[in-house]
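Note that this complex is displayed minus one protein chain, with the remaining chains in position.
And now, chain A:
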Amino acid sequence: MLLLPSLSTVFRRVFALADVNSMYASCEEAFRPDIKGKPVVVLSNNDGCVIAQNKLAKEVLEIYMAKPFFEIREAAEKLGTVVFSSNYELYANMSNRFATILSKYSPRIEKYSIDETFLEMTGMSVDYSDYGHTMKLDVLNSIGLPICVGFGYSKTLAKLANHCAKKQPRWNGVCDLTSVSDTELDTIMQELPVSKIWGIGSRMEKRLNAVGIYDVLRLKRANPKRIRDHFGVLVERIVKELNGEVWLDMEDMLPEAKQVMSSRSFGERVSTMDKMKEAISYHASMAAERMRKKNLYANGVYVFMMNSPHDQAVFCSSSLSVGLPAPTNSTLKINEMSQAILKRIFQPGVYYQKAGVMLLDTVPAGGRQTDMFGYTERDEKSESLMSVMDKINNKYSRGTIWLASEGVDETKDWTMQRNFKSPNYTGDWGELLEVR
């Protein structure tokens, strides 16, 4: 009898993380060669504050991120800054193209956020650095977006490699940590503060600093057991991942990020609208609940669904994101928006393998602005309803109370102030790029 050992016993696991540099600004630049070399900023909904900027804007405007737009407007205009309202439709379309291109390079990819995708590289006999440069060039040539790629023996290491690729010019955008010597790896890690590690937030950074752990190498060499006793099992796993042990598989992710995502592969393929509605409704509630726990509010909603690149059928991945009229973490509003998006992107005849809801550009409670229609009162009511809902769901099992998300209206035409919005080049026949 032929015995085949499983993949991971033969090959050491290798992960790649590909990430678009300044995603929102790069999407705008991809269609505007005339603004090359200028600082670019992208505003939140209702043109409230800066939520994204390109490298140049970062340099010349210093730290304008999250500042109200009216405060920086004059200074920005003086410097010739090009300003855009957020065009979520465009960003989602480009994100989808990005992931589709990457699916050529690995049979197993996982969209982690609107601008980041993990690829499983295990068992591929390629020079990772060359392969990464090929991906980078392909994405740049195909859709005009600049990306960075990092390779490592765990997702945490791939993410760290990606950080090096992006911030350290010597890598030229592709960093393969599996090919460097142990001493070189130690040197790299020694230069990076622990805050650069995936999943280490500012609070955890302070706690680690308090016991003398400042750089990545120090954490890597820490005793996992003692780390667990002091900082919990998540940080223990990070230590193991830094040592090249795989604790986060594809699909596993850390509860972190400026985007909050809820997604899962289906046990059984989903091909009907009704089933998909349920799945999206579930993910919308999960994501909203997570936001409320962290006291965060979302500015945009992103919904995606895909079949598997393994399928004999054509790889089919569709997604769309829209901005919300005012930042919210209400399950009702997030679900309403998600269902509206679902209606627009669902394709009959596709056997979907995975779907999810992602909340974009989250802001803390203090940083949100209400929209001009006096959303506030309704929001407060909705907030108290949500907190009751969370309490009941926490006390009893999850899902004791849920939304009856049937009979959702047609896509609501959200009226939003978006004075600097670029055309929806990829999603509206009336707004195509023009040539003469």
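Going forward, a contact is a pair of C-beta atoms (placed from the backbone, for glycine too) under 8 Å apart; a residue touches a chain by one contact, two chains touch by 3 or more; residues count from 1.
By definition in this document, contacts and distances are computed from a predicted model.
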{"item": "Options \"Electron transfer flavoprotein subunit beta\", \"Nicotinate dehydrogenase subunit A\", \"LexA family protein\" or \"Energy-coupling factor transporter ATPase\": UniProt name of the undisplayed chain", "value": "\"LexA family protein\""}
{"item": "Touching the absent chain when the full complex is considered, from A:Asp186, A:Glu245, A:Glu278 or A:Asp311", "value": "A:Asp311"}
{"item": "Contact residue for the chain not shown (choose from A:Tyr214, A:Trp247, A:Tyr351 or A:Phe420)", "value": "A:Tyr351"}
{"item": "Option touching the unshown chain, where A:Ile101, A:Met135, A:Val301 or A:Met386 are the choices", "value": "A:Ile101"}
{"item": "Interface residues of chain A (partner: the chain not displayed)", "value": "1-7, 33-36, 96-98, 100-101, 138, 141-144, 269, 308, 310-313, 351, 353, 425-426, 432-436"}
